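Omission of a single protein chain aside, the complex is shown with its protein chains in their original locations.
Per-chain numbering from 1; labels A, B and C assigned in written order.
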Amino acid sequence: MTHLPTIVPVPVLQGLRPRCSEANCKVVSNTPVNGEYRLLVLEAPEAILDCQPGQFFQLLCPAPEGEHPFLRRPMSIYGYDKAAGRLEFLYKVTGAGTRGLATLAPGDGFNVLGPLGQGFSMQDDWQNLMLVARGVGLATLAPLARMAQEKGRKLTAICSARRPDLAMSVDLFESYGAEVIIVHDEDGSSAPEALRPLIEARIAETGVDAFYTCGSSRLLRLLQDIGARHGIPGEIAMEQQMACGLGMCQACVRNFRVGDRIIQRRVCREGPVFPISEAI
Amino acid sequence: MTHLPTIVPVPVLQGLRPRCSEANCKVVSNTPVNGEYRLLVLEAPEAILDCQPGQFFQLLCPAPEGEHPFLRRPMSIYGYDKAAGRLEFLYKVTGAGTRGLATLAPGDGFNVLGPLGQGFSMQDDWQNLMLVARGVGLATLAPLARMAQEKGRKLTAICSARRPDLAMSVDLFESYGAEVIIVHDEDGSSAPEALRPLIEARIAETGVDAFYTCGSSRLLRLLQDIGARHGIPGEIAMEQQMACGLGMCQACVRNFRVGDRIIQRRVCREGPVFPISEAI
Amino acid sequence: MKDMHPVDLSARIGALTLKNPIMPASGTFSEDLADVFDLDVLGAHVLKTIMHGTRSGNPTPRVCDMQAGMMNAIGIPSKGIEYFRDQTLPYWADYRAPLVVSISAHSVDEFARLCGEVSLPGVTAIEANISCPNIEADGNAFAMRPDTTHEVVTRLRAETDLPLWAKLTPNTGEPVEVARAAEAAGADALIVANTLLGMSIDIATRRPRLGNVMGGMSGPAIKPIALRMTYQCARACDIPVIGCGGIATLDDVIEFLIAGASAVQVGTATFQSPTVMARLIAELADWMAAQGIGSLEEIIGTIEAPEAGTCI
Partner (left out) sequence: MKDMHPVDLSARIGALTLKNPIMPASGTFSEDLADVFDLDVLGAHVLKTIMHGTRSGNPTPRVCDMQAGMMNAIGIPSKGIEYFRDQTLPYWADYRAPLVVSISAHSVDEFARLCGEVSLPGVTAIEANISCPNIEADGNAFAMRPDTTHEVVTRLRAETDLPLWAKLTPNTGEPVEVARAAEAAGADALIVANTLLGMSIDIATRRPRLGNVMGGMSGPAIKPIALRMTYQCARACDIPVIGCGGIATLDDVIEFLIAGASAVQVGTATFQSPTVMARLIAELADWMAAQGIGSLEEIIGTIEAPEAGTCI
């Protein structure tokens, strides 16, 4: 395998540009970020860098000593820069695959597949945005901050964590002009009962046009409830165990409530971003 | 896994010293030697360095890209030095396992099991020794040269190769005081018909008390024939596919002729060194 | 030389000729793969098994890892025959590669009915996934036994004039007898084989790692079993065998052809590398050219093997 960023060649292609590609990237750095998380920076070919915030890649994780991650692992895009040929992931070491990721060293080759899935939308009348997320979920929402700045929207990021110093990506949100509010478990400010008045006060003061969140079902229920009361739409990035990441295997389905029906959708294909109102 | 030479610890040991051990070594160097062969030098714990020439180790080869050597691979000891904590193997890259060996870099950890098997004997009345071997087989016989020098025996090494410049280990044999005769395919001197008069002339001139050889069945038949005519004993190091390397699985059997019976012996346990007269 | 005697990759599956022997395995392929490469390079398009009605499939997690492969318990979610006719079939009409439709059911009657209903213009062949449990036979899959295999394949045969492929299970103890039963009942080809039943437990929670408790193993770990059964079935039957199980590399493809497969299906490997099938087709052509091999006939079933001994 070459260690230079390249698209894995496919012998016969219909002249059409693929929507996503398997690409060999090169590790630029792979460093710890406050304790449990690591930031992986890759040199990546241009062809895979037409990304949308909220999309993800399927990573072919190297095997750590004595373990054998076989399937690719889905990881949201933390940062991407087409001009610079940069692609970034922020991950939490939880099992074999992410332990494998942690072994990557600068200069190593690394195979990724993407970009995959449907990213966040930011409708024209969504001017005042509020993002509420926790832990590694903040990584998934990070590229939203840049998108908001580019589109000239106002973004408030409520970053939840166990301890104030563990709140992820605060600097990054601030660097894109977001207002950051840190809530945490130690003073109880991250509990739904504490968050609700915080958010409702915001709605009353400045108005909120849309919510963005990710993962936690406690946050989802809170935002569904507040959203329903105030008629505020929103989007959530969801997770599910995956195999193909492309929509073929139906491993990654979740249930959604659409009107009074429960339907299944594939997180990798119809998602990972879904309307908050339909998520379960 | 630690990268320092260590014996893999076994919690409860009967106070007896094991005959062989699983040890984590450290790669000192791993360099090409004329074309197809590579020399692997390890820093190894003392406890595995009570070796006999002709014994072997079972190497846990790392997986090269896209391949998965699962079983350990047997490799004769090319050199060992207890005082210096050095262990050496000379190998030919042939398949997944040896391709994996070729990826080892200085400083890497590397797990070996050994020493295994029965080495060469050098009986007291074997004063004039003759070694005839070819290719990587010469690696197996290399430690014999040192043993011969230590015991003050005279050793003639007939080194066979495709081309004169491909003859293995010539310098090493010479450094231990052996007389080296290179035979090769280009001028036909390596053919049995050419070797026979060469060896018989030696027997007539200086006498030969014992032969040593390895691998090639053409050389075996030649030495069996000459040995039978002149009453010269000898030893051969043999190969067979192995699994355990310890004598447990019976994968590595070969047939031997003992008197008028054909019996099976395990190459890893009763061998890999056997009497030339009994080998088939 | 290569120009004068171009390599002929075409694969004959009974009356059908595929332009090459590489096709996807059911359940590991869909129109979504068109995002990655031109699907018309494939020898055929084999769709995910459908059932007659709508089904939601198994609880999640539906997949998990293992040392050299994966397990799945997707549970055959199905949008039913109408959706297939109105949505799926028209989509595939734009492609030139032959379309193979995989079907299954929990009873012989339902299976037969579905077989008739999917025998539509645009469908090139029908693949019967008889590895699904037969409610009438204590939940044992049809393909576990020669008698149930014979019964269901006979009924399917009566319902369609299209080529009928029977997909066997490696979980049976009688693969050769099952293969012969499918042949005797009129199958035109055999797929050897489906997934092996396995299980995995998360020791931290003491729960199965799959929502359905057990699941089907696929990927390199099962290759030696699929290859052994391909060899056994190809020797025992006159109809073509399509090898399937753990195929990921050019060497794997050649190994199955040598064992007697007329073509192969690639499943799990596509999850590791979505472009793998396109690469295998190109690599096979290059390898044949380099070896001076003009057609697959020079490879298929050319194994040099003595009779297998009885005791391993």
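Please note the rule applied: contacts are C-beta pairs under 8 Å (C-beta built on N, C-alpha and C of every residue); 3 or more make two chains touch, one makes a residue touch a chain.
It should be emphasised that the depicted structure is a prediction, and the values quoted were computed from it without experimental measurement.
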**Report entry** Contacting the left-out chain in the complete assembly, out of C:Asn72, C:Ser102, C:Thr160 or C:Ser262
**Finding:** C:Asn72
**Report entry** Contact residue for the chain not shown (choose from B:Gln123, B:Ser175 or B:Gln250)
**Finding:** B:Gln250
Requested in this report: Check each of B:Thr6, B:Ser21 or B:Ser169 against the chain that is not shown and name the one that touches it.
Outcome: B:Ser21
Requested in this report: Among C:Ala112, C:Ala166, C:Ala179 or C:Ile254, choose the residue that contacts the chain missing from this document, as touch is defined above.
Outcome: C:Ile254
Query raised in the report: So which bits of chain C touch the chain we can't see?
Result: 58, 66-69, 71-76, 106, 132-133, 135, 139, 144-145, 171-174, 195-201, 203, 205-208, 212-217, 220-225, 227-228, 231, 246, 251, 254-255, 258-259, 302-312
Report summary line: Missing-chain contacts on chain B, rising order, are 8-14, 16, 18-22, 60, 68-72, 96, 113, 240-254, 264, 269
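What we mean here is this: only the chains that are shown with their structure count from here on.
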Query raised in the report: Where the centre means the average of the CA atoms, what chain is farthest from chain B?
Result: A
Query raised in the report: What whole-Å value do you get for the distance between chain A and chain B if each is reduced to the mean of its CA atoms?
Result: 57
Query raised in the report: Once you find the CA centre of chain A and the CA centre of chain C, what distance in Å lies between them?
Result: 35
**Report entry** Contacts with two or more other chains, residues of chain C listed in rising order
**Finding:** 68
Report summary line: chain B touches at least 2 other chains through residues none
